[in-house]
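Below: one structure in C-alpha cells.
Excluded from the complex is one protein chain; the other protein chains are retained at their positions.
Naming follows writing order (A, B and C), and every chain is counted from residue 1.
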Amino acid sequence: MPRTILEPRFQVEYLSILDSEGNLDAALDPKLPPGDLKALHRAMVLGRRLDERMVRLQRQGRIGTFAPIKGQEASQLGSVFTLRRTDWMVPSFRETAAMIWRGWPIEKILLFFAGYVEGGQPAPDQHDLPITVPVATQLPHAVGLAYAAQYRGDDAVVMAYFGDGATSEGDFHEALNFAGVWHVPVVFVCQNNQWAISVPLKKQTHSKTIAQKALAYGLPGIQVDGNDVLAVYAVAREAVDRARAGEGPTLIECVTYRLGVHTTADDPTKYRAEEEVRAWEQKDPLTRFRAYLEKKDLLEDGLEQRVDEEIAEAVRRFEATPPPDPLTVFDHVYAEMPPHLRAQRDELARWLREGAATGAEAPETPPRATPMRGQRLTRR
Amino acid sequence: MPRTILEPRFQVEYLSILDSEGNLDAALDPKLPPGDLKALHRAMVLGRRLDERMVRLQRQGRIGTFAPIKGQEASQLGSVFTLRRTDWMVPSFRETAAMIWRGWPIEKILLFFAGYVEGGQPAPDQHDLPITVPVATQLPHAVGLAYAAQYRGDDAVVMAYFGDGATSEGDFHEALNFAGVWHVPVVFVCQNNQWAISVPLKKQTHSKTIAQKALAYGLPGIQVDGNDVLAVYAVAREAVDRARAGEGPTLIECVTYRLGVHTTADDPTKYRAEEEVRAWEQKDPLTRFRAYLEKKDLLEDGLEQRVDEEIAEAVRRFEATPPPDPLTVFDHVYAEMPPHLRAQRDELARWLREGAATGAEAPETPPRATPMRGQRLTRR
Amino acid sequence: MTARAMTKLNMVKALNWALLQEMERDPDVLILGEDVGVDGGVFRVTDDLQRKFGSQRVIDSPLAEAAIIGTAVGMALYGLKPVCEIQFSGFAFQCFHQIENHAARYRLRSQGRFHCQMVIRMPYGGGVRALEHHTESEEQFYAHVPGLKMVIPSGPRTARALLTSAIRDPDPVIFFESKALYHAAKEEVPEEPETLPIGTAQVVREGRDLTLVAYGAMLRVAREAADVLQAEDGVETEVLDLLTIAPLDRETIVASVGKTGRAVVVHEAPRSFGPAAEIAASIMEGAFLHLEAPVRRVTANDVSFVGFAREKANVPDVARVVAAARETLAF
Partner (left out) sequence: MTARAMTKLNMVKALNWALLQEMERDPDVLILGEDVGVDGGVFRVTDDLQRKFGSQRVIDSPLAEAAIIGTAVGMALYGLKPVCEIQFSGFAFQCFHQIENHAARYRLRSQGRFHCQMVIRMPYGGGVRALEHHTESEEQFYAHVPGLKMVIPSGPRTARALLTSAIRDPDPVIFFESKALYHAAKEEVPEEPETLPIGTAQVVREGRDLTLVAYGAMLRVAREAADVLQAEDGVETEVLDLLTIAPLDRETIVASVGKTGRAVVVHEAPRSFGPAAEIAASIMEGAFLHLEAPVRRVTANDVSFVGFAREKANVPDVARVVAAARETLAF
C-alpha cells in the first residue's frame, strides 16, 4: 500500500579513528597535544592496573563485591576528558577510571567497596555524584543538574554514564525525554559493553543500535568505537561543546566490551563463549592506544611501575583507615537528628559501651569477613 | 567531521485515505463491504451521542468525572474494528466507543463512572481488560497477554490504547522494548489527541512524531490520519494481520484531536485557543465519514434516533441499579477472605445493622452527591 | 502572638499563597509537575504562578512521575529547592524508587556533601467522588522511609504554615493535601508568612478522659466526635492534630495518653500495617502503665479501592469514632 514518507528521514552516524593496529585516520585526527595524549594514556593504564589490584583485594576479602572496568578504559576516559572541573560527572557503578580522573582518591573508592559509607562522600568542591547502584536511576538526576545549571546561568555541562542494559529501564526513557523537551546541557554516555550481567544486547532490545534510541526524543544520537579513545574523545568533545553552546543534549553510544566479570560475584563462563572474549581482547583499547603512542614516540618509560606505586600507596592509606564508628550513621539521615534517631543512637551507644561487660557479642568493626555468600567465587 | 552513516536509515510513513470533504483516494481504498461501513458509522454515531449524554449525566451529578471521547471516534473504531472477539482489547480510560464495540453494555460503563466497582467487571467470555486509570501502566499488561497467547499457541492479537502523554511514561518504553525483544502479537494504538490535559505535544516530547518512537525498539511505527476512519482501519488491519502472522508488534500513531474537555473536571479554555479547536472541528471524523457514506448512498435514515433510544434504555437500566451493598467489597480482595477481612466485614455489617438504631449517620448509598469538589465546573 | 493582619482563605488559596511568598522570597524555589503551569494544577494550587514567575520556574513537565522526582533530585543536588507536584498520590508509586532510593538517601550516601531540599506535594484521600487511584491514603509508605519527612495539614492555616516550613526545610518533605479539605472551609490566615515546626503535633482540644489522635481530613471528624462525646456523654476528649506523621511526635502523644489513659487513632489509610499501628505501639512503649484500655484504631478497611458509591461506608466518620471512643471508655 503506497504511503507518504515523513520528512526528515533519520540516520545514525558511526565514528572510528584508530584502527585495531593503532593506525590513525588522519582526516579525523582530533589533534590532541602530546601532553593530553600522555595524560589520557596514563589514566587508562591506572584504570587497568587498579582494576587488577581491586580484583585481588576482593579475592582476599579486603574489599567487597565491585564491578571491574577492564576493556572500558577508552570509553570512560575519552569522554570524561572533555569535562571541565566545574562540569558535572554522574557515574553509574562501573566508572572507576572516570572517577579517578575526576579527582576521587583511590582510597576513597576502596573504602566504598569495603562497605564504608565514607567512600561515597565527594570532596566539597567536587562536582561529581557518588556511585549509583540502581541501574539508570541517575539519569534524571543528570538532567536536573543540567536544568539547574541552565536556570542559574552557569555554563556547566553534565555528563552521565550508564550501560546498555540501563537503556531498558523507564528512567532512561524519561530522562532523555525530559532532556529533549528542556533542551539542557547534558551528554548521555552509554557504555555498550554488549552484556548486562548474562543478558546480551540482542535480548536487551530489538533495536540494532543504542544510538538510534535518541530518535525517539528528537535528539542526536551517535555511535562510536568505544575502544578507540580518540574517537570517543572526538565525539564527546563535540557533544560537550554543543551542550555548552546551548545546543542541547546528545546520546553517545560507545561500542565496547566488558573483558572481565560483571562483578566479582559473577561467573561469565556460564553465559558467554571464551572465543567472544578472545576476539574482543584483540581490540583492547590499551593495546591500540599504546601502539599509536609508540608510533608517535610518546610512550613513557616506567609508567606501569609509577602507577603501581601510586596504587600501592593508596592501598596503604586505605588499610590504615580506623575501624568505622557505628554511631556516625545517624548523623546524615536528616540535617538535624530527630528525637527518635537520637534515642536509637543513645541506645546503640549504651550498647557499644556496655555490650562487652555483659558478655554480648560486640558489633563487628573492621570489614574482614568472607566474600559475599550466595554468589560463587568466579574463575575469571 | 565526516562519519560513516549506519544502515539501515530510518523512515516513518503516513497514511490518509479520505480527505476532509470525504473524498476517497481510490488507490488506497481498503474496500470494506457496505455492511461494515454502516456498522462502523453506527458505532461512531453511538460513541458521539453517548458522549454527549454522559456529559449531561455528569453535569446533573448522576455520574462522576469521566473522559469524553469527542473527536476520537475514528481512531478508536477504525482500529478496534479489526479485532476478533477472541482477540484482546486493552483500554486506557478514554475508549468508551471502542469498549462498546467490544460488547461492554452502556449501563456498565455508566455504573463505572457512577463509582460502582461493578462497572469494571468484564463479562466471563469477554477478552477485554477493564479501564486503566494510571497512564501507560496497561501497556506491559498488553505485552504479557500477547506473550501468553503466543506461549499457549493461540492466535489471538492484543490491541492496546493510550494517549500522546502516555508515551512519556517509563511503562510505555519498557512495554515497547519487551514487545520488540519478545516479538509478540501486540498492536500499540496511540491516540495522539495533541494534549495531555493542559500539556501540548511539543512540551511532551521533542520528537516530531510519536510514530518514530518505534525506531528505538526496532519496531515499525506508522502515523495515520486519526480522523479518517478508513485510514485508521487500513493501518490497523495491516498491523493486526502482521501480528497474527507472527510478524511482531507495531506502533500506530493516530493523529487526532480531543474536541472536548480532558475530563468533566477540566476547563480547556484555560490552556488552549478556541481557534485551534475550531480548526480541528473542520476535520471532525464523523462529518467526513458521513460525507463519504452519503456519496456512496449508505446513510441510514433515523440512525441518530435509534442510537438515542438505545442509550436512553441503557440509562434507564443504569438508573434502576439497586443501591450498592458496601459489604461486597470484601469479596474480591482475595480468592478467599482472610480472617482480618472477615472481621472487618462483620464489624461493618454490624454497623450497618445497628447504625440507624444508635442514631449514627448511615453510610451513603446511592451516588447522588455534588460533583467532584476541588475541581471547577467547566464551560465547554 | 501580636495582632496581625489576617485574610480568610480556603486551603487551595492558602497553599497557593505559601508558594507565592516563598518564591518571592527565594529565587531557588521552583515548581515542577504535570499541568502546574498554564493550567495552575488540576486543583489550582499553583494557579497564576507561571504567569508571575515564568515557565522556567513553574515548569509544565512531561507526563512522567519518576522523571519529575528524579530531575528534582538533580536540581536539589545543585542547590535549587524544587517543589514537585504529583497530580494525585495514587500516581506516586511510579516515582517511589526515586523517592526512596534517592531523595531520601543522598544526604547519607554523600555523607552530607549533598542533600535534597525538596517538597513533594500530592493531593490524597477521598471525599470527591473520584475514580480509582484518586481516593487512597498512602502516607504509611512514606512514613516508613528513613530520611523523609511526611506532613499532612488539617486546614488552610496549618497548610500554609507547614508548606512554608517544608519549603525551607533542608530535608525532603512529602506533603499530603486532603482533596476533601481543599474547599471544605476557610480560615483566617496571617498576611505575613508563618511557619510551623515539622515534627510537632498540636493539642487542638484539651481533655483528660480520652485522647483522639488524627490528622488531615480526619481531624474534623475527631473534633466533631469530641463535641458529641462532650455533649452526650460529658466526656472530656483531648484531640491531637499530628500534622507531621514522620518523624512522629511521640512525646506529645505519650504525654497526652499518660494523662488520659485511653486513646483512639483515626485515619483514612487501610488499617493493617498502617500509621495507627505505629502510634499504638509507641503509646504502649511510652505510656504502658497509664493505659486503661487498648488503643483503638478507627481506619479504612483493608481494601484497596471501594468506588465512591461505597466510599462513605469505608472511611471513618463521626459516628464510628464516637462508638469506638465509647467502647474504649467502657473497657
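Everything below uses one rule, namely that a contact is a pair of C-beta atoms (placed from the backbone, for glycine too) under 8 Å apart; a residue touches a chain by one contact, two chains touch by 3 or more.
These figures come from a predicted structure and were not determined experimentally.
Peer 1: I'd like the shown chains that the missing chain touches, ordered by label.
Peer 2: Displayed chains contacted by the hidden chain, ordered by label: A, B, C.
Peer 1: Based on the whole complex, identify which of B:R3, B:R53 or B:H141 touches the chain you can't see.
Peer 2: Among B:R3, B:R53 or B:H141, only B:H141 touches the chain that is not shown.
Peer 1: With the missing chain put back, one of A:L37, A:M99 or A:V117 would touch it. Which one?
Peer 2: In the full complex, the listed residue that touches the missing chain is A:V117.
Peer 1: Out of A:A196, A:A216, A:A231 or A:V315, which is the one that touches the chain we can't see?
Peer 2: Of these options, the touching residue for the absent chain is A:A196.
Peer 1: Can you name the residues of chain C that touch the chain not displayed here?
Peer 2: The list for chain C reads 90-91, 93-94, 96-97, 100-101, 104-105, 108-109, 132-133, 140-141, 143-147, 246-248, 270, 272-278, 280-282, 284-285, 288, 291, 293-297, 302-305, 331.
Peer 1: List the chain B residues touching the unshown chain?
Peer 2: These residues of chain B touch the chain that is not shown: 117-118, 120-124, 126, 129-130, 134, 137, 139-149, 151-152, 170-171, 174-175, 177-178, 181, 329, 331-335, 338-341.
Peer 1: In terms of residues, what is the contact footprint of the unshown chain on chain A?
Peer 2: 64-65, 93, 113-117, 119, 133-135, 165-166, 168-171, 196-199, 203-205, 265-266, 270-271, 324, 326, 329-330, 333, 340-341, 344-345, 348, 351-352, 355, 358-361, 363-367, 369-376
Heads up, the rule we're going with is that only the chains that are shown with their structure count from here on.
Peer 1: Report the inter-centroid distance (CA atoms only) between chain B and chain C in whole Å.
Peer 2: Measuring from centre to centre gives 34 Å for this pair.
Peer 1: Where the centres are mean C-alpha positions, what is the separation of chain A from chain B, in Å?
Peer 2: Centres of chain A and chain B (C-alpha means) sit 43 Å apart.
Peer 1: Between chain A and chain C, what's the gap in Å when you average each chain's C-alpha atoms?
Peer 2: Once rounded, the distance between the two centres reads 39 Å.
Peer 1: Got the chain A residues that touch at least 2 other chains?
Peer 2: Chain A, residues with two or more chain partners: 170-171, 174, 177, 181.
Peer 1: At least two other chains touched by the same residue of chain C: list those residues.
Peer 2: Only 61-62, 64, 66-67 qualify.
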